[in-house]
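Below: one structure in structure tokens.
Apart from one protein chain that is not included, each protein chain of the complex appears where it belongs.
Naming follows writing order (A and B), and every chain is counted from residue 1.
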């Protein structure tokens, strides 16, 4: 009987050690999983400067190939155009909804044969719902219905996060306005 | 004898718990190790637009300092030139090999005294071998034989990956063509 009792207490001790041992590993406070630890959907709205809309424009051409200029997107599928943007982020697909943050950064059209782009930008939040930023980078083959870019980091509420953002073109009006839907899935949360 | 038997079964139980305990941690499905979880070698080929080669060019100058233009790389080691590219990726060093993907993004020459660059780009794959993208960023002191940049994320087959890419200039012909060899070592695989 004594030995049984000893075994039981030993079992408990080891069990506690096991749990402690796993919990005191450096991982304790961060989550890292195939299942998203956070999911969010946002829209952002881009109105490119065309020489006439300086009041409403949220973006501007700042780089162009030798055959282009800074007022009209270049031919050859805008290859070489660099665009800087400060676009409102909304919770629904309405440009006039109250913005919950700003999408700030740049995109570069990078193929002559079809429209594709490369994106480097941040979602910057400063509301009661979210404070901090999410940083994105990646290729945007924008003729595809959905395309994935990387969430490469974050700050504030999104401290150290990583994930994947799926982008969909929700609207495209001529060459002045487009709206993107962004489904953010974070797989590393701290 | 009984106690021995009990100890044995206890041992087994604990052993199973230990294995279970470690495996059910959020890390289970991702690998994170000093030893690469994936290694790949690719080449990509850049032919810069010089005003005469619009048919073959895969890249174009889209930004330049005050003393430069968009047809010829600027003096002072091209400091300030921004180049957008859509370069074919091949498995060997032959420009005419069938491309397995596209390297898309930009580089910026960023030093007056010697050639150095900053890179932001993606490898975009859509073949039977690979689907998805790998995103890169980092400094390229291109006079060094090898230089390391960061793999900052990935999508598709390269979901959430991180790593280091070692770049070597494999060929350099005048100021129009260069070929880079990229040794990708991924240390985080999901």
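To be clear about the criterion, contacts are C-beta pairs under 8 Å (C-beta built on N, C-alpha and C of every residue); 3 or more make two chains touch, one makes a residue touch a chain.
On a predicted model such as this, the values are computed, not experimentally measured, just so you know.
Engineer: Among B:34, B:55 or B:145, which residue is in touch with the absent chain?
Structural biologist: The missing chain is touched by B:34.
Engineer: Would you mind spotting which of B:80, B:101 or B:154 touches the chain that isn't drawn?
Structural biologist: Selected residue, touching the omitted chain: B:80.
Engineer: Touching the left-out chain: which of B:38, B:112, B:131 or B:181?
Structural biologist: Going through B:38, B:112, B:131 or B:181 one by one, B:112 is the residue touching the chain not shown.
Engineer: Touching the left-out chain: which of B:72, B:139 or B:176?
Structural biologist: B:139
Engineer: Just one of B:64, B:95, B:134 or B:160 touches the chain that is missing; which is it?
Structural biologist: In the full complex, the listed residue that touches the missing chain is B:64.
Engineer: Even though one chain is hidden, which residues of chain A still touch it in the full complex?
Structural biologist: 3, 6-7, 10, 13-14, 17-18, 21-22, 25-27, 29-30, 49, 51, 60-63, 69-71, 82, 84-86, 102, 104-106, 120-122, 124, 132-133, 135, 137, 152-156, 159-160, 190
Engineer: Pick out the residues on chain B that sit against the missing chain.
Structural biologist: Counting only chain B, the missing chain is touched by 3-4, 7, 10-11, 14-15, 18-19, 22, 27, 31-34, 62-66, 79-82, 108-112, 116, 118, 120, 137-139, 141, 148-152, 162-164, 187-188.
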